[in-house]
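Report on one structure; see the data block that follows.
As you look at this complex, bear in mind that one protein chain is not there, while each of the others sits in place.
Right, subunit A next:
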Amino acid sequence: MKVLVPVKRVIDYNVKVRVKADGSGVDLANVKMSMNPFDEIAVEEAIRLKEAGKAEEVVAVSIGVKQAQETLRTALAMGADRAILVVAADDVHTDIEPLAVAKILAKVVEEEQPGLVLAGKQAIDNDMNATGQMLSALLGWSQATFASDVDIEGDSAKVTREVDGGLQTISVKMPTIVTVDLRLNEPRYASLPNIMKAKKKPLDEKTAADYGVDVTPRLEIVKTDEPEARQAGEIVPDVDTLVAKLKEKGVV
C-alpha cells in the first residue's frame, strides 16, 4: 500500500503572529515557517505504518509556494520516501483555498493511486478543517476525521475519532482518507543521518496548471484583526463579591 501525506507550510507555532498594517492578513515576510503540526503527526503515522510493514511507500505532497520545498525536505528527513511539490502561488501571502487544494490532491491521488491519504485535521494558520473532507467528496472515498488511533486491517480501517462527547470508533472501507488529531502520536525528530539522506530523495516539481486546476481564490478576506488584548484582572476580597460581580456582568 502507498500512503499519500499532504503537508502544508505554515507560520511556525512558536511565532508571535503580527497582522499586516492594512489588515489584509498575517505578516509572513521573514517569519519562521514550519510544517503544520497536524501534518507532522500524519507523516509520523505514515512512517509507522511503513515500519510496521503495512505500507510500502510514503509520498509527501505540498501545494503552495516554491519554498514549501523545505517542508517537503522535512517530511523526507523524517522518513517519507519521495515528495511532490505543486507550485500554485508566487507570493508567500497567497493561501490556496481548501477546495483548490482538494482538487489538486484528487488529481495526485488519480496519478499515484495510494491506498490511504493521511492528512492533518486542519492547518494551524487558517483553521479551515475542510481539505480532507472535500477530498473525500471529490474522490467518493470514505473518510475518518479527528483520528486519535488508526488500525488498518486488510480492506478496512478501524479509526478512533476524538468527538465532542469523547471517543468514537468507526470502521471505514479502504481506500480511505484519515485526518489526524493531536493525540494520535508524537512525531519523531528528523534524525541527522536522515537529514543528510533527504537531499538524495526524489522531489518532483509540478504546477497547479499541470493538473488543470484553477486556484483563483473564491473567498474574500474582509478584515484580519489581532486578538483583543487581555484586560487587566481585578482582585476581589471574597467569594460573595466575586459572585456579585459575575452576576453584574451577566456571566452567571
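The rule is simple: contacts are C-beta pairs under 8 Å (C-beta built on N, C-alpha and C of every residue); 3 or more make two chains touch, one makes a residue touch a chain; residues count from 1.
The working rule: contacts and distances are computed from a predicted model.
Engineer: Any idea which of "ATP phosphoribosyltransferase regulatory subunit", "Acyl-CoA dehydrogenase family protein", "Benzoyl-CoA reductase" or "DNA polymerase IV" UniProt assigns to the chain that's been left out?
Structural biologist: In UniProt, the chain excluded from the picture bears the name "Acyl-CoA dehydrogenase family protein".
Engineer: With the missing chain put back, one of A:36, A:74 or A:160 would touch it. Which one?
Structural biologist: If we include the chain that is not displayed, A:74 is the one touching it.
Engineer: Determine which one of A:193, A:212, A:227 or A:250 touches the chain that has been left out.
Structural biologist: Touching the chain that is not displayed is residue A:193.
Engineer: Mind pulling the subunit A residues that touch the left-out chain?
Structural biologist: Given the touch definition above, subunit A has residues 69-70, 73-74, 77, 188-196, 198-199 touching the missing chain.
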